[in-house]
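Please see the structure below; I have some questions.
The other protein chains are all here in position, but one chain of the complex has been omitted.
Going in written order, the chains are labelled A, B, C, D, E, F and G, and every chain counts its residues from 1.
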Amino acid sequence: MDKSALLALLASVERGEITPAAGAERLTNLPFEDIGHARIDHHRSLRIGLPEVIYAEGKTPGQVADIFSRMAEAGSDVLATRVSTEAVTAIQLAVPGTVHYEIARIVALRQALPLNEDEWPCIAVLCAGTSDLPIAEEAAVTAEHFGVRVLRLYDVGVAGVHRLLAVREQLVQADAVIVCAGMEGALPSVVGGLVGVPVIAVPTSVGYGASFGGVTALLGMLNSCSPNVSVVNIDNGFGAAYTATLIARAKRR
Amino acid sequence: MDKSALLALLASVERGEITPAAGAERLTNLPFEDIGHARIDHHRSLRIGLPEVIYAEGKTPGQVADIFSRMAEAGSDVLATRVSTEAVTAIQLAVPGTVHYEIARIVALRQALPLNEDEWPCIAVLCAGTSDLPIAEEAAVTAEHFGVRVLRLYDVGVAGVHRLLAVREQLVQADAVIVCAGMEGALPSVVGGLVGVPVIAVPTSVGYGASFGGVTALLGMLNSCSPNVSVVNIDNGFGAAYTATLIARAKRR
Amino acid sequence: MDKSALLALLASVERGEITPAAGAERLTNLPFEDIGHARIDHHRSLRIGLPEVIYAEGKTPGQVADIFSRMAEAGSDVLATRVSTEAVTAIQLAVPGTVHYEIARIVALRQALPLNEDEWPCIAVLCAGTSDLPIAEEAAVTAEHFGVRVLRLYDVGVAGVHRLLAVREQLVQADAVIVCAGMEGALPSVVGGLVGVPVIAVPTSVGYGASFGGVTALLGMLNSCSPNVSVVNIDNGFGAAYTATLIARAKRR
Amino acid sequence: MDKSALLALLASVERGEITPAAGAERLTNLPFEDIGHARIDHHRSLRIGLPEVIYAEGKTPGQVADIFSRMAEAGSDVLATRVSTEAVTAIQLAVPGTVHYEIARIVALRQALPLNEDEWPCIAVLCAGTSDLPIAEEAAVTAEHFGVRVLRLYDVGVAGVHRLLAVREQLVQADAVIVCAGMEGALPSVVGGLVGVPVIAVPTSVGYGASFGGVTALLGMLNSCSPNVSVVNIDNGFGAAYTATLIARAKRR
Amino acid sequence: MDKSALLALLASVERGEITPAAGAERLTNLPFEDIGHARIDHHRSLRIGLPEVIYAEGKTPGQVADIFSRMAEAGSDVLATRVSTEAVTAIQLAVPGTVHYEIARIVALRQALPLNEDEWPCIAVLCAGTSDLPIAEEAAVTAEHFGVRVLRLYDVGVAGVHRLLAVREQLVQADAVIVCAGMEGALPSVVGGLVGVPVIAVPTSVGYGASFGGVTALLGMLNSCSPNVSVVNIDNGFGAAYTATLIARAKRR
Amino acid sequence: MDKSALLALLASVERGEITPAAGAERLTNLPFEDIGHARIDHHRSLRIGLPEVIYAEGKTPGQVADIFSRMAEAGSDVLATRVSTEAVTAIQLAVPGTVHYEIARIVALRQALPLNEDEWPCIAVLCAGTSDLPIAEEAAVTAEHFGVRVLRLYDVGVAGVHRLLAVREQLVQADAVIVCAGMEGALPSVVGGLVGVPVIAVPTSVGYGASFGGVTALLGMLNSCSPNVSVVNIDNGFGAAYTATLIARAKRR
Amino acid sequence: MDKSALLALLASVERGEITPAAGAERLTNLPFEDIGHARIDHHRSLRIGLPEVIYAEGKTPGQVADIFSRMAEAGSDVLATRVSTEAVTAIQLAVPGTVHYEIARIVALRQALPLNEDEWPCIAVLCAGTSDLPIAEEAAVTAEHFGVRVLRLYDVGVAGVHRLLAVREQLVQADAVIVCAGMEGALPSVVGGLVGVPVIAVPTSVGYGASFGGVTALLGMLNSCSPNVSVVNIDNGFGAAYTATLIARAKRR
Partner (left out) sequence: MDKSALLALLASVERGEITPAAGAERLTNLPFEDIGHARIDHHRSLRIGLPEVIYAEGKTPGQVADIFSRMAEAGSDVLATRVSTEAVTAIQLAVPGTVHYEIARIVALRQALPLNEDEWPCIAVLCAGTSDLPIAEEAAVTAEHFGVRVLRLYDVGVAGVHRLLAVREQLVQADAVIVCAGMEGALPSVVGGLVGVPVIAVPTSVGYGASFGGVTALLGMLNSCSPNVSVVNIDNGFGAAYTATLIARAKRR
């Protein structure tokens, strides 16, 4: 409920169109009626202009499909992440026209008129090794769904730094950079030194032994000696894409 | 060394002005000669346009003053963070015209012509409690030194959420938000739900017992349920300001 | 064995009805004979007036059903938590009249005459997201079984704090509040600032990556800046309900 | 701002006494004007009826004394915890009539008319060894300041369980029990089995080697096999007293 | 190879019965030939007089059965711990006359003439709850196999300390005490205060959430305030029985 | 209060010498009156026959001296561990005839007639390096004070295993072995393979970096592949000596 | 791209054979064209002379077989580690002539003419127990594939140190030593004291309870009191063999 709506309501009270008691009641409840069946993503979506998102892990296929179709009916673009095989089937049965990105474990629905792709901002998504691909693709597909052009620069780990230097020219075109890496998680520091834009580091759970399911990569990234690096949770490709999208869109507004 | 410089060098070889052997030598070494006494910050500074920075912790007062004056002589703006009392004195003796920000533990020198402040982008710096002030000020002073306007919104911790809601209107003007919090580190999640821009979360070492010197706040922030939150190291106000500056400046370019 | 029983025994010795040796023997063993087949829950149940409880995890279906029916035969109300599908079947075969709460993984038997529900004390059970439901329901069903009225306020996580503010009026009616949350575990701090009664925080194992199976939520809650928050083990909805019941019942005595 | 105030405001708008625009302004800001210079403790204090509290650690002696005297001028009771020697002196110079509890590191001021002590609720504060005394006293003095009678039962650690059994009769009179213990932190479990009221466990940083500054005691308490035990942060005697007070006061309302 | 064997060998050299070269060869290799195909348990067994033991976890059923039958052929008593169902079958097929202890996951073979049981030393094995039974039985069966009488005192956890006090008279007869407990691991401290013999504490992996698979119990036991408590690895019932046997046998020699 | 005292009390009730009410009262309180001023060490001391012990860390010099002289007046042997320089002076002023062991940080008083030293049992105390000496001496002096003969075998770390083998013959005379080691804590495993008696392992806080103040040594010892090794807390030389004394004395009874 | 290639290119520019623009283009891209399809292992392989290696874990059987056959076609020796049963089949179908080492989980292909084995350098691979065999064999097979002779000295754990001393003469022939051990990880320290060459320690995930999947062994090895010990990741037999090969080959060059 924004300020103009508040003014309108109070004007109605002034004009005697609604009683003070009714006004008080509405002032308490309205903001949440307005956005309908009161879901935070919906509220955030309205305010920020990014499509609805469903985090499918820990929900039954039925629940995921229900939420997906309710959102689809409202006419918005929909994105579901961490979708199991069963949930993919359930969504596909419930909603026609969805696209399934298998490596990224994402199902998406496009309904809004797309922006002119030429005007899209651009980010780069890097990963250190091929095992990081699912997380890198979660980030890339999410960003594209949000209207961002993505440069995929994969398998550029630091043990062969010439591979990274070879893509430097592509890299510097991006408005924001996402770097996914497991094991020692050193790639964001090296990338951070090559670009002048924010780097969002995503530790992945790739590794064994003392990689502790991504904790080593996470700690390494938090201690990066490059000051333009910030970090999200282990395997959180979605969150990195969300932040990178907000950064990149700023450039074009 | 950018592409045009490379072309110029090769053209000199073509014209016989320099021998292939000399050209090979320069191609190996030149980029680092160009930026002089070979310091990464200098190199980054040239490329990105942010002033020189000295991380003073772990350096002697003499070393800090030396580096500071060498940078100052080169005409650039200079910022030194985590400066001890002794290092402040050493800098002040070596370089006239510096400003000392006591709470932020920063010494800064302004030499470049300032931008028109009206055109400055804007960020907000929040902190949960008064004990977080040194880190919040490190972030705020750094950002201001980088040419960013800062809204300081302090002591708005989640145990009294009405305090935070009271500053919501100011909050939504910012192009990026920095949130400093110790103890349970919950503030970035609540702030993330109120704004549509990136939130840089800074865990602080404020707390006792099971706060483990900021680790609890760090973990809480990494697990934020708000997707627009990314995180930097414990007490790293400088890094948060660096990234927030890069985000905010994008808006104005 | 309470004081009056002790006095009666000594009076028998005084009257010569039992010898000192027999008296000494009984003084050593009697208290545990009295409560029969010597189980702590039984003893606690007698003293405190709460029904018998079985923690089913780590027991075979047969063992769970045996204990359940032995308690049921003694006429008491019985509650079994963390019950597997197999154990549910075993109980239902052994004891008629039980109720199975599927989400809460609880099987319960009501035999005592219920108190007048109007006189029941009231607690609120909140959870941050839908994945926290099993733990929240374990708490809610347990409390109801113990004779407490429960306000269920679910999916009110801090990333959309307006959702929580919308239920504030209900919240302040409770004599004690249970808050279940995973990930960053920030909800108890915000709730603690809104109410004037004890808040029992239950970290849940919901999350991924650096949530460490609930450890991050646990640490966050222990560091809460709201002084009316105390904490139980990860996923321990039962324990939270036990303590909340003891608090709420005090109000009505 | 409660509902009646809201109705009054809207009635003023209806009567044309204030314009809609002014009403909108006040609806946004008023609740926080009401409680004055917007400090959460003040707000909580008004609502709950407990005195103002200052956590002195991490504040300068001057800051502590300033806040203390501002609160004292408002006529309320004041409690400052974790007070350094310097801060004690600063408070005593600024505010006459305070009491300094040395072991508890607390300075308190009583201004309100005391309740009739006979009507005070009662809690017990136990500790395992003499090294736990500072935390136990922080809890005990805080609770007394909040109008609660305290049974101090000290040095009753589990390695000599007969000592604890000897105080059982006193123990069962309490409306809530606080148990402070370091090292293995086993005392709350044993106490929890002896009483039918909530037990608030406070791990202390007492111990060496694998006690890890209280972490071992904390973990032990979280895993208590007594279901009436909940836990606060390491050394947080104040928080335990706050919650215990809320529990105990419920009995007498 | 003991000293007398060494003297005999050298005497043979002196008498010219064997050459110096052959003697040198045997001095290098003999000690390990003597105890056969060089297995440490065999060597230890000879020296200490305890039967052979096989730790079956991580070995294939075939390997376990092979080692078991090779030891059995040598005429010694044999004990295999942590035996899977498949390994049990493999042993039973390979060696007649073994006994399978199901809860303890042990298969044993008795071949030596038993000592007169009346002369056996005695230990007590306690456990806190029924879930600790597998570990307690691993300890009890192992000790009995080693010729020690075992008092089993189960389900005497500290949340109902009267249960423990009821068995105190039995407890004080033991020459050593083994205490198995999971969750908070508090039982050894209480037991340690009741007896004047060494207490071997075995943390078990029983528990959930912040019990961390037995780490909390382990830490609690290491910090025991009873000075007669020492600790073995999580779930190491076998090791506790080994040490307790060495202690108890000393009494009877 | 033993059984005969209980029988005597009940006989008095039978004879009418005391009333049932008075008897009930005494049955509740007497056992703890008997041991007087109710200190667990005193109680344990009476039962087990080991001298009184004071853990001085965390007590003021005055407190230590007070307790020491109260125990000395009772005629018992007294041992104070972890004694600061100030506390040593305070004890020496208060009690004549004490002995100060500087490296072991122990002050002791001998008052009882000593046993014939020839009949003393014998233990060995080993340490890996010279930095472990304070802990090894704490163990050795404590055991001697308890009437045990101590073989000191120092600086026999595993990086030069021939040093350890050279003392093997002395080692096998001991009734129990204490092994102190920091860093990787490997010594107890090697020693455990050389002897047929219990080995009490004491991790020390000696080391740097990833030794984590003794945690690495502690973990290593808990995972010892020698089954006769049990472990006490980091730097707990006293506890190791206490348990080793109980083991060794069993041999001679 | 080495220096001579660079000189040749520049000479072509000088002679006008290629334009400066084309030269600039090639200087940016050429080094990575040279090594073809741009894979780090290939690049490293060319430079160092060790065969190609595939880390199969986390790749599908199809991916593994594809990479394997592409490398085989290039004529090089190929080694695949951590190969699942399915991947073994896939490789065997795709490439004839491979050898499968089952315990080591390795598939290898030999194509190059072997060196004269008599000239091979020599390393020793030790392991503490039979459960460490898969890792020890991963190291041994890898080294042999790289042209190193391997002394396998297995089951020589420190609890029976005579077993290790018996192989000392073999041990001292090695140019480098690899030691694999789980549990307390003490073996490298003892071995380090017996040899004058580098010891590469490999912690294995063998153990239970407080072995934490190899972390205890890892920490023990990092704290080794033998200065010639360095450490690789848990279960990283391959990496140890890689480094040991580089060390051993130096001897023969």
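Here, a residue touches a chain if its C-beta (ideal position, glycine included) is under 8 Å from a C-beta of that chain, and two chains touch if they have at least 3 such contacts.
If you're wondering where the values come from, they're calculated on a predicted model, not measured in any experiment.
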item: Listed residues G:V83, G:A108, G:A159 or G:V232, member touching the removed chain; value: G:V232
item: Residue of G:A22, G:V167 or G:L246 touching the missing chain in the full complex; value: G:L246
item: Absent-chain interface as seen on subunit F, which is shown; value: 130-131, 157, 159-160, 162-163, 166, 169, 206, 208-211
item: Residues from subunit B at the interface with the omitted partner, ascending; value: 28-29, 31-32, 38, 40, 43-44, 57-59, 63, 203, 205, 213-215, 218, 233-236
item: Where the unshown chain meets subunit A, residue by residue; value: 128-129, 157-161, 165, 183-186, 189-190, 192-194, 207, 209-212, 215-217, 219-226
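Basically, only the chains that are shown with their structure count from here on.
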item: Distance from the mean Cα position of subunit G to that of subunit F, given in whole angstrom; value: 50
item: Chain centre separation (subunit A, subunit F; CA means) in Å; value: 60
item: Chain centre separation (subunit C, subunit D; CA means) in Å; value: 25
item: Contacts with two or more other chains, residues of subunit A listed in rising order; value: 40, 44, 218, 233
